[in-house]
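Omission of a single protein chain aside, the complex is shown with its protein chains in their original locations.
Chain naming follows the written order as A and B, and within any one chain the residues start at number 1.
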Amino acid sequence: MSAHVATADGHHHADGAPVSAYHESLLRSPVFLGMIMFLGSEIMLFGSFFTIFFYMRFTHSPWPPEGVEIPKEATGINTAILISSSFTMHWALVSIKRDRRFGLVVGLFLTLAMGLTFLSLQVHEYLNLGFTPSNNGFASGFFSLTGLHGMHVFVGATLLSIAFLRACRGHYSGAEHIGLEVTGLYWHFVDVVWILLYTVVYLL
Amino acid sequence: MWLRGSWVRALWVAAFMGVAAALIVMGIRDLSGRTAYSAGVVQTFIMLFAGIGFTIGIGCWDYWWGYLIGRPTPAHEDHSNHGAYSWKDYFKVNTDHKVIGVQYLVTTFIFFMIGGMLAEGMRAELATPGQQYFSPGTFNGLFSVHAALMIFLFVIPAFAGLGNFVIPIMIGAQDMAFPRLNALSFWMLPVAGMCMVSSFLVTPFDAGWTNYVPLAVHGPDGQTMWVMGVQFAGASSIATAVNFLVTIVTMRAPGMTFWRMPLLVWANLATSTLVVLGTPFIAGAQFQVLFDRIMHTHFFDPTGGGDVIAYQHIFWFYSHPAVYIMMLPGFGIISEVIAIHSRKPIFGYKLIAISTVAIGVLGFTVWAHHMFVSGMAPWLRIPMMFTTMAIAVPTGIKMFSWLATMWRGVIHLTTPMLFACGFLATFVVGGLSGIFLAVIPVDIATSDTYFVVAHIHYVLFGGSVFTIYAGIYHWFPKMTGKMYDEGLGKLHFWLTFVAFNATFMPMHWLGLQGMQRRIADYPSQFGTLNFFISIMAFILGASTLVFLYNMAHSWWRGETAPANPWRALTLEWQVTSPPPIFNFDEPPQIVGSPYAYGVPGARHAVVTVHAPPQPEEVPVPVALATATREEREAIMSALKHILVVANQTVSADRLIAAVRNRATTDPVRVTVICPQNDPTDAWVVNEADVRAATQARLDGALTALRRAGIQATGYVVERDPYTAVMDVVEEDPPSEIVVSTLPQTRSGWLRRDLIERLRDGTKLPVEHVVSDAPEMPRA
Partner (left out) sequence: MSPFFRVGFVALVLGALGSLAIWLTPSWFPTSAAVQADRQDELYFWLMVMSAFIFAIVIVFLVYSMVKFRARPGDDSDGEPIHGHAGLEIIWTVLPIVIVLGFAIYGAAALGRNEALAKDRLIVDVQAQQFAWTFTYPSYGKLKTGILALPVGRQVEFHITAVEHDVLHSFYIPAFRLKQDAVPGVPQKLIATPTKLGTYMVTCAELCGIGHSQMRTVLHVLSPKDFTAWIADQKKAASQPAAGGSTDPAAIVSSDCASCHTFQPANATGTVGPDLDNLASDASKYGGGQSPEDYVKESIVDPDKVVVPGFPKGVMPTTFGTSLSADQIDALVQYLLKGGS
């Protein structure tokens, strides 16, 4: 996403007439709107996995099944890390709106660092759980939900890295930072899904 | 070759990534102590990565990759992948929604034919009792792949394609909101189709398109191909839907409020919402089946903590809205066709628009009517019956509104209108049989029988396919600039209408008599009727050939079509046939309803077309200055016209020398154009400065040329170089072209193969001069 207006605006005229006439009816940036809708579909994708998880949960007891132990506390700390990263992301966005590059860069760095920490701790948890997806229904649901979420965190970390590099190079300004807004929205989505997931899978 | 997207590169990258993925996965499995080769796992990863590799190789991701690695992306899009200048453009990644629309339609019709052949195979086997041509396993594969192709590779993407072509123009936009994403959406479709069809290379998936567990989990290798095919088709569908939604919400022309949108736009709005919210559920369901198969999870395994019926809930939560995804765009097409070909405003516009949205919303509340006999929670059946009945009401409203639109109209029974009328007749049958199926005791009797097969084909063929035909005939002149043959069109309609009803009406009776669906063989008492149906089915298949011939022949040799053969009011008919590359020169103004027929002088929109750019006044050499007008014109036309195309290198010595070279052999006049779409190294660009710098360079070049006694004129253009050249070629044809670029490593034009494309496109000699120009100043 260049420093200019979004891709939808990329058209120009042979006689140099400005394109702005086309966007009088713009309510928001198309890229932002597109991200909202894409996130809508991702929410539904998680929804399909939550559905099967709920189905299994309410038709089987005990739950979790015998012999299955999940590290609620350790993951609770991981949850706190992820929630904090949303705050640093918000700080980064607020900073750039005020044209403060320092806050932006540090905020993005912290968000990315915490996101990567979350991922590493998740991997560590996977390796030490003691059960595999093929053990039983709970395990199937557990791994598929946390795995799907982990993939989304990975994509989010990629977006954050790009944003971070661009921020360091000074590509963003108070007036032009749609790429950051979109990245921020995606990251908050990842966080909210995790809160729901942690509650449903670990706590309930 | 490797720098640009192409089929060769696509196949190589797909193969490489597929093999690499397989090896890596097998390596990981080996290292972690499992058996290296597991058919399901390897197939999944090969298809996933080969599929993505294909889209990478063909060039869908090139721009985003360039952005990612820090390559200077053009401040102004250079549109080198935009627009159809030759037939070859249809086989490449192209960002023009009109090109993508045609790509969709041709590709989906190929899958329509394949799916149809599978159906004919089934009808051949079912013509008489007993097993004749196909083993039961292969037969199960036939109907499974038939339905999968028809739903995911034909009906849903065909509507996406037709919408892709028409809707941006209909709302007064120059393209979709995300043209590159649009191209990627299209190219995922052949990948999806290849996955599904390739299941016949192993044992085809054979659990029906509904893929119920546990049969699906036990199924053969082809199952994995079905799952991956659905994922690609689903991703394509969702991306297109997001594109439509953002386009319709943000890019409507000034004056086009929601209540002045044509109904096709309303239909796509509702459909796209259904796609975005619903498709992930089938993706999830099939992933869960895949995981049960290859990872031995227990989502649907009752002995392992899973649930069999849960699959059906998750599956139908998408697949019921899917049928509305397959119908609502068709309803939109019918609204357009009936209003225009009856020369009357659509009756009850607001109510139709509201009904469209209502069907979309209600569509999410009825899924369990597919599960009345499944053994789900019994209390769920009656509420689902009521919601299913409710959804008949908005559909009925539309039917009656369309009939009322025709009443007291001036009806032209053109082929699109015939298909629209045929649709009304057949869809009422399909809709009524749907009401039968909504009533639980009747559903218990008829579920999983040929009664359901009759219902689905009445609503999907008599419904969706008839509307697709109506839409293609209606917009054929706009898309191709040619008229289809009306006689052949009518023949196609009547053959299809009669054969269709003869094929599927008797199936209602078969179902009531107790013939179940998805059987390769049946009790002999059903023999006569099945034989009749099979004969009719073959005639139905043959009728498609009339259509294909008409399309191909008319596109090639048809009569040239005017811009507005139907004298319609909507925006797409206010531009040329086919439309200009960028649709509109400036945003049209919407001033009224799109259906304002019957009121003299009523308009929907005002469209302004710009005159082509004029070169600046030419400072003429002394000889010409004293000539009369006729003499001047004679002198000018006798001069050989050289077109020079350059931007950063326009004042380079090599270029000036090349032009002067030509002047020594013949008298020439030179037009210099500077396409102003340079990559710059700065990230914040001040347009005025850049343009001034270009103009300065151009002036320097012109001065140098004129000092050498060459008749030279020039101007800066905003267009990309290819379009700019084509414009000049059209208005003031040169006899040769000289293109000056930066070296290969720095030239954006060379990266886009500009020289070859100009040679192909203009059929003129094109000389390429390379110069190194100093770096652009940073802002």
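We take it that a contact is a pair of C-beta atoms (placed from the backbone, for glycine too) under 8 Å apart; a residue touches a chain by one contact, two chains touch by 3 or more.
Quantities reported herein were computed from a predicted structural model and do not represent experimental measurements.
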>> Given the contact rule set out at the top, which of the displayed chains would the hidden chain touch in the full complex?
In response: B
> Pick from B:Gly66, B:Gly208, B:Pro254 or B:Pro562: which residue touches the chain that isn't shown?
Replying inline: B:Gly208
>> Please identify which residue in B:Arg4, B:Arg29, B:His296 or B:Arg518 touches the non-displayed chain.
In response: B:Arg518
> Looking at B:Leu11, B:Ile440 or B:Val591, which residue reaches the missing chain?
Replying inline: B:Ile440
> Among B:Gly40, B:Gly66, B:Pro254 or B:Pro302, which residue is in contact with the omitted chain in the full complex?
Replying inline: B:Pro302
>> Touch as defined at the start, partner being the missing chain; which of B:Ser6, B:Gln103 or B:Asn140 qualifies?
In response: B:Asn140
>> If I consider the whole complex, including the chain that's not displayed, which of B:Pro254, B:Gly348, B:Pro562 or B:Gly761 touches that chain?
In response: B:Gly348
>> Contact with the hidden chain only, please: which chain B residues?
In response: 130-131, 135-137, 140, 206-208, 212-215, 218, 302-303, 308-309, 342-345, 347-351, 373-375, 381-382, 385-386, 389-390, 392-393, 396-397, 399-401, 403-404, 406-413, 421, 424-425, 428-429, 432, 435-436, 438-442, 444-445, 447-449, 508-509, 512-514, 516-523, 567, 595-599, 602
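Note that in this section only the chains that are shown with their structure count from here on.
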> In whole angstrom, how far does the Cα centroid of chain A sit from the Cα centroid of chain B?
Replying inline: 30
> Tell me, which parts of chain A touch chain B in their complex?
Replying inline: 1-4, 7-8, 10-17, 21-28, 30, 33-34, 37-38, 40-42, 44-45, 47-49, 51-52, 55-56, 59-60, 65, 133-141, 143-144, 162, 169-171, 173
> Okay, in this complex, where on chain B does chain A touch?
Replying inline: 67-68, 73, 75-77, 173-175, 177-180, 238, 241-243, 245-247, 249-252, 254, 256, 276-281, 283-285, 287-288, 291-292, 295-299, 301, 304-307, 310, 313-314, 317, 582, 585-587, 610, 612-613, 683-685, 717-719, 724, 727
